[in-house]
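One structure below.
Heads up, one of the protein chains got dropped from this complex, but the rest are sitting where they should.
As written, the chains take the letters A and B, and residue 1 is the first residue of each chain.
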Amino acid sequence: MGLLIGIGLALLVIVLVLTHIIVFIWCELKIFAHIMDRYGPIETGKFHGVLQPFADVLKLMNKEDTVPGASDRLIFKVAPFVVFVPAFMAIGAIPLSATLVVINLDIGAFYIIALSAFTFVGMIMAGWSSFNKYSLLGAFRAAGQLLSYELPFGLTIAGVAMMASSLNLITIVNKQVVPNAFIQPIGFLVFVIAAEAELSRSPFDIPHAESEIIAGYHIEYSGMRWALFYLAEYVSLIILCSMTALLFLGGFKGPILPPPVWFLLKVYVLFFILAWIRITFPRVRPDQLMDLGWKVLLPASLLNIVLTASIIILLPDIWPVALAVTEFTIVIATLIYLGRTRR
Amino acid sequence: MSEYLSAYLNVAMFAVVAFCFVAILLGVSAVVRPKKENPVKLEPYECGMVPFGGAWSQFNVRFYVFALLFLIFDVEIAFLYPWATVFRELGITSLIEMLVFIFILLLGLVYAWKKGVLKWV
Partner (left out) sequence: MEEIKHDEQLLQTDTMDLNIGPHHPATHGVLRIVATLDGERIIKAVPYIGYLHRGVEKLCEDLTYMQITPHFDRTDYVSNINNELSYVMAVEKLAEIKVPERAEFLRVIMLELNRILNHLIWVGSFANDVGLFGTAFMYSFRDRDLIQRVMERVTGARVHYHYLTYGGVREEVHDDFEADVKKLADWIPGRVDEYEMLLEDNEVFRARTIGVGVLDKEEAINYGCSGPFLRSTGVPIDLRKLEPYSVYPLFDFDIPVGKNGDAFDRFKVRMNEMRESAKIIKQAIEGLPGGPIRAKVPRKIRLPKGEVYIRTENTKGEFGVYLVSDGGEKPYRLKLRSPSYTNLMYGSRVVEGMVLPDVVAVLASVDIVLGCIDR
């Protein structure tokens, strides 16, 4: 019986997620187009090209799927599974409200980062098995990038867990009187940057940089297999937007409107900001990316943890205020310093 | 069955459903799509030229240094998580212990930095 319910819930989630991905893709096409001063899809489906994502799926379905002759065929074919399945498994742990959650784990946050770390295994498999130099470069870049950014990503989540004394996502949300972003601005900024890098979206789209290594690790993929990489990327996008909303922006909490609406609203606003960033920033260089990750974000996230722990222990009564003041001071001082020393 | 276990059962079901979803997508596509292979099409893409040699050479990869460092810090995170949830009850002793722990790891990072291994190319 539990088995059937589980399968039913999973199917429900897959339908929900696909719906949102379709909305995301269409929104992204339109946002990009309007920022670039053009219309974007306008014909498909009469109303502003709403059916464009469906048309894309049909086209991808019909595309010939080639497997390079010299490739490692088994690994080449398994890689899309390895990329997509863990990403989808992680999404079940995201709560839409205090009660609406499919997989309610005590270590929810940990579960999600553990599974999202899987993605890069699939990327290396894809890049290595393709027997293509560009995809090999892309795979190595993906490996370095995703590994490095896993650290600040995980450490900032630990910082949030310290404030809530729990890793359960619902508890974390319920304990936020003020959104955590206002108490831990350092943690919030590090988390958003690290999440962007984990997604490998511009300005961190190094593993599949079009103008350098053409398409990176999925250069040899076509048709439906390629679509799965694309799909997995959007699933990760949903996961990371949701995580940011849950951990730092008060998740499903908010006045008047019902919780799921608040949650989706926050996710969509974050998605819009990410799309905006994607279309206004050039791409950083791999070495700059590594420098940022190891020499800035990692120490910053450690500082965040140390500050949080010390202030909570030393000033148990007024810690939220004290922490917020300290962290905001540091952020503003850093920004002023950076502004002054700009070349 | 306990609530605790049923959550993990759901995890398993998610894996099964996701796997089947991918399999069905690829299966449907396999029925619909054309298949007209020829040797040139199956060559790896290298900007339209015939590739020089293969891609599987003993290439100078840089990420393994980062991977080694990552391992160390990831273990640190694994230690931090349980501590993060209970450190309030443990009080100031655990705080100092954790600060020492973080400091030692930070020393490692500084050493690696000075040694110049935190370089991508």
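In the analysis below, contacts are C-beta pairs under 8 Å (C-beta built on N, C-alpha and C of every residue); 3 or more make two chains touch, one makes a residue touch a chain.
Only a predicted model underlies this, so the values are computations on that prediction, with no experimental measurement involved.
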For the full complex, which residue in A:A209, A:M224 or A:I239 touches the chain that was left out?
A:A209
Only one of A:F54, A:Y230, A:Y268 or A:F281 touches the unshown chain, namely A:F281
Note that subunit A touches the absent chain at residues 32, 35-38, 133-134, 137, 202-203, 205, 209-214, 279-288, 343
Could you list which residues of subunit B touch the chain missing from the display?
46-49, 51-53, 55, 57-62, 114-117, 120-121
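By definition in this document, only the chains that are shown with their structure count from here on.
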Whole-Å gap between the CA centroids of subunit A and subunit B
14
Which stretch or stretches of subunit A touch subunit B in the complex?
2-3, 6-7, 9-11, 13-14, 60-71, 80-81, 84-85, 88-89, 92, 102-105, 107, 110, 128, 130-136, 140-141, 143-144, 147-148, 150-151, 154-155, 158-159, 161-162, 165-167, 214, 219-220, 223-225, 227-228, 286-287, 289-291, 294-295, 298-299, 302, 305-306, 309-310, 312-313
Which stretch or stretches of subunit B touch subunit A in the complex?
1, 6-19, 21-22, 25-26, 28-30, 32-37, 39, 41-47, 51, 54-56, 59, 61-63, 66-67, 69-70, 73-74, 77, 80-81, 84-88, 91-92, 95, 98-99, 102, 106, 109, 113, 118-121
